[in-house]
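Removed: one protein chain of the complex. Kept in place: all other protein chains.
Residue numbering begins at 1 within each chain, and the chains themselves are lettered A and B in the order written.
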Amino acid sequence: MSFVFFLIAALTLVGGLAAILLKNTVHCALALTVAFAGLAVMFLELDAQFAGFAQILVYIGAVAILVVFAILLTRNAETPKDGIYSRNWFAGLVIAAGVFAVLGWAVVHSTRVLPHETATPTVMVLDIGNALIGRYVLPLEIVALLLTAALIGAVIVAMHEKEAAK
Amino acid sequence: MIENADQIFVLLKHWIVAFLPAGFEGVAGVLISVIAIIAVFPTLFAFAVWMERKGLARMQNRIGPNRAGPLGLLQPIADGIKSLTKEDIVPLRADAVVHFLAPVVLVVVVFMGIAVLPMGRNMTLVHMDSGLLFFFAMGASTELSVFMAGWSSRNKYSLLGAIRGVAQMISYEVPLLMSSVAVVMITGSLSLDKIVAAQNQYTWGLPHWYIFTPWGLAAFLMYATAATAETNRSPFDLPEGESELVAGYFTEYSGFKFALFFLGEYVGMLSISGLGTTLFLGGWSAPFAVFGWVPSWFWFFAKVLMSIAVFIWIRGTLPRLRQDQLMNFAWKFVLPFTLLDLMVAALWRFMNDGWARWVVCSAILLLAYALMGGVGMSRKHFGLRKYRYAE
Partner (left out) sequence: MNPLTAYLLVAALLFAIGLAGALTRRNAILVLIGIELMLNAANLNLIAFWRYGPHPEALTGMMFAIFSIAVAAAEAAVGLGLVISIHRHAKTTDLDAMNRMKG
C-alpha cells in the first residue's frame, strides 16, 4: 500500500480519536472536520470523485457547521466540572473494543485474496445523473421528501415555544 | 503566430519541463502551473487592492493613495511591508492553535478553488469531470475558517461577527449553487472546460455567452448577488461592519495574519469572479468573432478585473443591509427566483430555436420578478415594531 494511503488513514484515525478524547467541545468538532477531510481524500483515492466532493460539501460545509452552532447555542464551550466521561465509561470502551475485534477478524479472514482484479473505473458525472433519474429515481424522491420533513421537523423542534395563554 | 501568442504560457511550460529528466514530467508540469498561479493571483490581489482604494476614493470625491509611487501604484507593496513588520498580538485567553490555523485554512482553501478555472485555451490546472462541484466544495470550506477565526478570539464582538458571517454564507450558498445548476443543465456537464467550449461559438459575430439569454441574465444577476454575499462584500458586509463590530471576526488579528485574511478575502473574490466569467461570460472566449486573434488569457483576466471593478462600484454606491433584511432577501426572494429560473432554462431548452422562446422566457421572468419583488418583499404593517429579545 502506498505511503499516501498510510498518511491519510493515520490523519483520519487521529482526527477521530481527537474528536472523542478532547476536553473542549469545539476542539472535538474541529477534529471531526479533519476526520471528514481525511475521509474525502480516501474517497478520491478510491476513484469516487463525486462522493468525495459531495462529502466535503455536505459534511464539512454543512454538518460540521451545524455541530458547531449547536455547541455554541447550548453554551457547551466551557469544560464541565464533573469530568467529561460518563459513569460507566469502561463498559463502553470494552464494547467498542469487542466490536472492533469481531469486525477486524471477519475482515482479515474473509479477504485474504482480492476477489476481483478490476481496472480503475472511470465514472462520469453523466452516468451518475442517468442512474439517479433512471434506476434510482425512487430513492431520490424519497430522500427529497425525507430532507424536507427533516428540515421542517428540525425547525419546529428547536423553535421557541409560544408563550402560554395568559 | 497568433496561436503562439495564445498558447505562450503553455509553450513556456513545455520548454521548461524539457530541461528536466524524463520521469519528472507530470509532477514538474503541475508544479510549474502551481507556482505560476501562486505568483499571478497575489499580484492580481495587489492590483485589486489598489483599484479598490483609488476607485472608492474617486467615488467618494477624494483622491486616494498618491504618494507611494506614481498614482499610488506601490501602495499595496507598502501595505504588505507594513503588515509584515507589525507585532503579532495574540490575546492571552485566546485559543492559540485555532487562532493560528484560521487564516491558514482560508488561504489554502481559496487557492485550491482556483485549480479548476480555465484561464485560457488549454490553461486549466486540473481537468476534472466534476470541476464545478470541486469549486463549490472549496467555497463551503471557507465558512469553517470564518467561524474558527471568530470563536478562537474569545471576544464577544468577534463571535457575533463570525456567527452572522457564517449564517449569511450558508444562506447564500444555496442560491449560488442553484444559479449555476441552470448553466450545468443547459451544457450537460459539470466540467468547466466543456462549459466554456459550449459558449465559444458565434452567430453573426455575436457569441453564445449564457448571459445573453433571458434565463442566463437572471441567473447571472442572482449569482452576482450571492457571490457578493459569499465574499462578505458590501452591501452584505455586516459581519465585518466597520462601524458596528470593530472589524468583526478578525478583530483580534494583527500583522501578517490580518494580511493573510485580507489576501484570502480578495483572492476569494477573484476566484468567484473567475467562476462567474466561466459560467456566464464565456470564460476565455472573445466578445466578437473578429477579436479571435487576441490571446484567450487576456480576455479571461480582463473579464475578471471588470467583475472586480463592478464589485468595487457596488461597494461605493449601496448602503449596508441589516442582517435580517439580508437573510429575508436570500430565502424569500433569491432562492425562489433561482428555482423559477431553473424551470425557465428547461423551457428554453425544449422550445425550438427562434424568437418565440425569447419572448416567452423573458415574459415569465419579468412577471415573476415584478410579483416577487413587489409583493413578497414589501412590509405590509407599518405600526410599531414588535421586538423579540434574546434569552
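Note that a residue touches a chain if its C-beta (ideal position, glycine included) is under 8 Å from a C-beta of that chain, and two chains touch if they have at least 3 such contacts.
Quick caveat: nothing in here was measured; it's all calculated off a predicted structure.
In the full complex, the chain left out of view touches A. The omitted chain makes contact with subunit A at the following residues, 1, 5, 9, 12-13, 16-17, 19-20, 25, 28-29, 32, 35-36, 39, 42-43, 46-48, 50-51, 54-55, 58-59, 62-63, 66-67, 69-71, 73-76, 80, 82-87, 89, 91-93, 95-97, 99-100, 103-104, 107-108, 111, 113-116, 118, 121, 123, 127-128, 131-132, 136, 139, 143, 146-147, 150-151, 153-155, 157-158.
Throughout what follows, only the chains that are shown with their structure count from here on.
If you average the CA atoms of subunit A and of subunit B, the two centres end up 29 Å from each other. Every residue of subunit A that touches subunit B in the complex is listed here, in rising order: 26-27, 30, 33, 49-50, 53-54, 56-57, 60-62, 64-65, 68-69, 72, 77, 124-126, 160. By the touch rule above, subunit B contacts subunit A in their complex via residues 98, 128-130, 133-134, 136-138, 140-141, 143-144, 147-148, 151, 159, 163, 166, 170, 173, 188-191, 391.
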